[in-house]
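For this depiction, one protein chain was excluded, whereas all remaining protein chains were kept in their positions.
Just so it is clear, A, B and C label the chains in written order, and each chain counts residues from 1 on its own.
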Amino acid sequence: MIIVLKPEATKKEIKHVEDKIRELGLKPMLSVGKERTIIGVIGEEDKARLQPFEAYPGVESVVQIQKPYKFVSREFKKENSVIKIAPGVEVGGNKIIIMAGPCTVENRERLFNIAKGVKKSGAKVLRGGAFKPRTSPYAFQGLRDKGMKFLFEAKEEAGLPIVTEIMDPRDLPLFLKYADVIQIGARNMQNFELLKEVGKTKKPILLKRGMANTIKDFLLSAEYIQSEGNNNIMLCERGIRTFEDATRFTLDISAVPVIKKLSHLPVVIDPSHCSGIWDYVAPLSKAAIAVGADALLIEVHDEPEKALCDGPQALKLNKFDTLMKEMRLIAGAVGRSI
Amino acid sequence: MIIVLKPEATKKEIKHVEDKIRELGLKPMLSVGKERTIIGVIGEEDKARLQPFEAYPGVESVVQIQKPYKFVSREFKKENSVIKIAPGVEVGGNKIIIMAGPCTVENRERLFNIAKGVKKSGAKVLRGGAFKPRTSPYAFQGLRDKGMKFLFEAKEEAGLPIVTEIMDPRDLPLFLKYADVIQIGARNMQNFELLKEVGKTKKPILLKRGMANTIKDFLLSAEYIQSEGNNNIMLCERGIRTFEDATRFTLDISAVPVIKKLSHLPVVIDPSHCSGIWDYVAPLSKAAIAVGADALLIEVHDEPEKALCDGPQALKLNKFDTLMKEMRLIAGAVGRSI
Amino acid sequence: MIIVLKPEATKKEIKHVEDKIRELGLKPMLSVGKERTIIGVIGEEDKARLQPFEAYPGVESVVQIQKPYKFVSREFKKENSVIKIAPGVEVGGNKIIIMAGPCTVENRERLFNIAKGVKKSGAKVLRGGAFKPRTSPYAFQGLRDKGMKFLFEAKEEAGLPIVTEIMDPRDLPLFLKYADVIQIGARNMQNFELLKEVGKTKKPILLKRGMANTIKDFLLSAEYIQSEGNNNIMLCERGIRTFEDATRFTLDISAVPVIKKLSHLPVVIDPSHCSGIWDYVAPLSKAAIAVGADALLIEVHDEPEKALCDGPQALKLNKFDTLMKEMRLIAGAVGRSI
Partner (left out) sequence: MIIVLKPEATKKEIKHVEDKIRELGLKPMLSVGKERTIIGVIGEEDKARLQPFEAYPGVESVVQIQKPYKFVSREFKKENSVIKIAPGVEVGGNKIIIMAGPCTVENRERLFNIAKGVKKSGAKVLRGGAFKPRTSPYAFQGLRDKGMKFLFEAKEEAGLPIVTEIMDPRDLPLFLKYADVIQIGARNMQNFELLKEVGKTKKPILLKRGMANTIKDFLLSAEYIQSEGNNNIMLCERGIRTFEDATRFTLDISAVPVIKKLSHLPVVIDPSHCSGIWDYVAPLSKAAIAVGADALLIEVHDEPEKALCDGPQALKLNKFDTLMKEMRLIAGAVGRSI
């Protein structure tokens, strides 16, 4: 940590800051410049970070040098983490995993139909929501418990592990029973109580980036989970809020190499929610493979016109099948497989 | 709702859309332009909104005309809502209410000291967090249950009703017992399960705007609460995420007149969290009064240097006292009082 | 400047950086931490800033400590700058200056009518565009040279100095002849060739903030002007691009205290362009006075319905008159006058 003093800071103010640093068991290192004095803090930055140095008289600003997260950082673990979802289904290795399915579980038959369809095309995980976070209270809120059971049946029927979103810590037992991967949605990325709860389990977690959260925030939310003991975390980029309104959100594709540099955790891209329009899903999926994503989460529906949620962004089964073939070619071109 | 068709839409595709509209009990109204055909949907837009018309063949886009929220809208209720917090303490009337206190409850003595201080200067509500949503898992997480009790004691001691943040629906009984106003923080603005739970109570709710949420999203979250039966809602603008990094967030001061136009609910401004730096709090507070806010939520601390949370943005007691005097003058200039 | 090295940086890499620093006539100051080494650069940061240290092997990041601008900074000049526009019309002193007029000059009669109207209500400067930057090539582009002459005539007629926007360095002679204040619009804030040209004159410049520019960028653009010799600069906040679409732009009201802290230059607020809707102009104007702005730039029209440009955001003359009265009350409450 670097503490930058105001040009007019007095000797007494500077000493006051130095004293506090020493009190924390750290070492201050003064550097008297022409315009300003700065103090380097030598030692574990974590201790210093909890002090409100900006509130000290004479202090202009504080610059953090060390990363505020630890367990999820690449410095903590050099090699890539590989998350096991089911026998033979791992995210973070050479093989890119495609997770596909409807936005929401609507009824048993439709779910089975979609599950079999995506499996046939090569998807390795079935996605589908039973509990749905909807911006409007008047939108379909999901089949909830019944939806969870349908998902479990579809899993048995199609032989695909399932990923589904949790919204309330009180539902955790249900998710531990039925889900293979628990999804934390973008709107709950900073629902810290929920993060702590899933951190106490060993279930693989798919953590989605909040629409207004920096990558630093994102890694700190992952740190919440891992610091509780669960290191089965996948990070999912799904678009951030910007001024551009031609797409629902702006896919921050650079997040993939940035996260890969900062963290050992695998990265997933959701090309459906960021665009909000089905005909952008194929080009974005291909870009996701090329940029280095470890998995994709794609919305697929057998009859988007009848979808109860997000129909406009769902791919039809035949289009998904074509996309799978195209993605395989790109995966090959970057030395990976699907 | 207006459904805009693609220039190349076929007659069959157009008819298909019209049929669906009629099926919903609504009336399609065709308007054949030179370049495009558009279909107006006459009737309750809510029904049409649940249909994924964008996924229909031949449809280019869908434009919503009616507001997606109802109970919180100015159209539903013309006159301003006034929320009663305690005897003689109402938000939304001519009197502007100042809520002040520390970011977090640290210990009983400090809380009492701050409570008495802000009361003396004219604050009408005591703020303070017992459960704290912190970006880092290594930051102070709040005194939790113990903090709630301290708040309750401070309320008795200083004679000030309290506002404090809930993060988990499982803590609701505790909040119903101790809090006068339940705050839903920015990070939980779209924690819909939590919104529904507080919506089932009659407690006044202070709902903070999410840092990436539009005013439309914000009103829809309020609608979640009101549609469950609780119409004691205050809307708090606290800064949104933008590219500007001179302040922690960008205070969207225009949100006040915009919300006042769209909704009957009172609007609160938090000048402390948006700026993140105490010396911007006074000018922003004055702007908040001038722009028409009904209440302010200000962080005040007796020794910001020792604060366990957000020290840099807290006003000292004497500075808060000066600010109160300045704000009274501006309130007078806009025909209100504090 | 602080150079942060990678944890794995070798001694040779560190020495290479130190050597370069010395070569620039600066002094490196090593601080060997537990996880990382950092190098403080003692001396004039300007020299170091031109070196691409991030491109050096072993370097993780570079943190700038000193401000990149000089002449416009508060450190360079402690007291507020006061810009003289005309006899008795100064921006930056105790008196708040209201600049008002139509978005664009439409014809002589209308301009005269508006000029007399705003003068009567107390405006001290007439605004109006002859050259108009319009997003669409099919929108009205301004009366250009003829508009400049009308402005000059209106100035004579109403006795108000004029502020008007330049878009092309080739038009500078015309502006030097007719304008009292040359406006650089938001879209040209980083048109550096234009900044240099107006920097070579002594005319007062009203520099508008670009819609995607940080306050740091803004001050650097002002530095372009001042470093050429012109220190008659006013900085105008007019809204930034964010995801919120209820207003055309988001007024960054915090920019006022932030700029006041960093720079000695006066700050102007344009409440018309940021909102885009006339009925938000009054509350935002009042907030601007309360937050500490030195001047306001308000669009006023005698018949907004017939405006050739931005009619929806123009105040009618009678509404402007009412607003002037309200603003005077707030100015008094903050110890200033209008």
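As a convention for this text, a contact is a pair of C-beta atoms (placed from the backbone, for glycine too) under 8 Å apart; a residue touches a chain by one contact, two chains touch by 3 or more.
Because the structure is predicted, anything quoted here is derived from the model rather than measured.
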Shown chains touched by the chain that is not drawn here: A, B, C
Selected from C:Ile85, C:Met148 or C:Met167 as touching the chain missing from the view: C:Met167
For subunit A, residues in touch with the removed chain: 212, 214-216, 240, 242-247, 250-258, 261, 274-275, 279-280, 283-284, 286-292, 326, 329-330, 332-334
Absent chain, residues of subunit C that touch it: 46, 49-50, 52, 54-56, 68-69, 133-140, 167-170, 187-188, 190-193, 196, 210-212, 217, 220, 223-224, 227, 240-241, 277-278, 304-305, 307-308, 310-312, 314
Footprint left on subunit B by the chain that the document does not show: 2, 4, 7, 29, 31-36, 38, 40, 42-44, 63, 65-66, 75, 241-243, 245
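The rule we apply is simple: only the chains that are shown with their structure count from here on.
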Distance between chain centroids, defined by C-alpha means - subunit A, subunit B (Å): 26
Subunit A residues counted as touching two or more neighbouring chains: 241
